[in-house]
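The structure appears below as structure tokens.
One protein chain omitted, others in place.
Let's turn to chain A:
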Amino acid sequence: MRRASQYAALAAYIVFLAFPLVWLLSTALKTPQEMALADPTWIPREPTLANFTDAFGEQDLVGAAVRSLGVALASSVITVLISLPAAYAMARYRGLVNRIAIGWVLVSQVFPFILIIIPLFMILRDLELVNTLPGLVVVHVTFTLPFALWMLQGYVRAVPPELEEAAAVDGATRLRSIVKVVAPLLAPGVVATLLFAFISSWNEFMFALVILQNPDVMTLPLTLVRFTGPEGVARLGPLAAASLMATIPSLIFFAIIQRRLKSGLMAGAVKG
């Protein structure tokens, strides 16, 4: 009896979590004619991939995806390049700086973005960076940095300092011991941080909305929101298809880190 009610509850959760996803998929596979039916169907009668090819045919969407890709690549690489040395310093020379950095990560969570984005917009305008992709890259790097630092310094801490000391005893310079000994052990952590920074930038909406007001430079999230024009229903299919495709990078990322989510990362994050 108790088992039965537990299964009923679990089924209710699965339905609640899944039905919007199923509907998105179903919409993406429908023909415009079927979309216009008075009584919508769950399973498309004539499933079609036309919406996906239509989305690829949209100049706006393809251009936006390319721009998003560029911004995400640039900001993730820059984020990791500048946070690696700092993460190394945070992990190896503990003390005041460490505490300030952690404090900043917390503060940046609590403060409403509007308080930062107004002056940031003014600064970027003075630097002629509004409506430019480099301007957005600068912002994405700045706001991914705290968490990227946090992730990386954890990975650095996992590399025992004794290894570096051993290399020093063997006559390696500090730089050499970092490049030859620490770097290879850090590789998985660097990849995880790169992916995290890439996804944050790829998904980001708020800053892009404020900084990019010219449709010619808009990133994918902005273009998707502007996509359904006055025609309404007719373009819902391609919109659903494009939305699904925009989700692929994050899904890959989550598939990779899923194991870590269940155990280490979250357990450690909560204990504090």
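Note that a contact is a pair of C-beta atoms (placed from the backbone, for glycine too) under 8 Å apart; a residue touches a chain by one contact, two chains touch by 3 or more; residues count from 1.
The rule is short, and it goes like this: contacts and distances are computed from a predicted model.
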item: Among "RsbT antagonist protein RsbS", "Ni/Fe hydrogenase subunit alpha", "Arsenosugar biosynthesis-associated peroxidase-like protein" or "Sugar ABC transporter permease", UniProt-listed name of the chain not shown; value: "Sugar ABC transporter permease"
item: Which of A:18, A:66 or A:158 contacts the chain that the document leaves out; value: A:18
item: Candidate in contact with the missing chain, chosen from A:50, A:69 or A:82; value: A:82
item: Positions on chain A where the hidden chain makes contact; value: 3, 6-7, 9-10, 13-14, 16-21, 23-24, 27, 35-36, 39-40, 42, 81-83, 85-86, 88-90, 93, 97, 104, 108-123, 125, 138-139, 141-143, 145-146, 149, 202-203, 205-206, 209-210, 221, 224-225, 232-233, 236, 239-240, 243-244, 246-247, 250-251, 253-254, 258, 261-262, 266-267, 269-270, 272
